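Removed from the display is one protein chain of the complex; every other protein chain stays in position.
What follows is chain A.
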Amino acid sequence: MACSKEMSELIQRALDQEANEGERHALMEHLDVCSDCCSHYNELKETIDLLTHLDQAPAPDYFTQKVIARLPDQKQDSKVLK
């Protein structure tokens, strides 16, 4: 990255939605003239986009039954109380 550390921190803050309007504006102006920072920003955005679009897998079949089968026996005292 050819640009300053401040600029890459600003990129991170912008991606975390933490940059204020002035900072965002300054960043966008910089991205227009700096192709390095511009691709850095775009690649990070794309990375985040890929991560947030990963599918959630369903839980495996019979998962709950398998867990319950592995539990230690019902506590003695609760049986006595019934």
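Keep this in mind: contacts are C-beta pairs under 8 Å (C-beta built on N, C-alpha and C of every residue); 3 or more make two chains touch, one makes a residue touch a chain; residues count from 1.
Keep this in mind: contacts and distances are computed from a predicted model.
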item	value
Among "RNA polymerase sigma factor", "Molybdopterin-dependent oxidoreductase-like protein", "DNA-binding NarL/FixJ family response regulator" or "Thiamine pyrimidine synthase", UniProt-listed name of the chain not shown	"RNA polymerase sigma factor"
Option touching the unshown chain, where A:Ser4, A:Asn20 or A:Thr47 are the choices	A:Thr47
Chain A, residues in touch with the chain not shown (by the definition above)	12, 15-16, 40, 43-44, 46-48, 50-60, 63-64, 66-68, 70-72, 74-75, 77-78
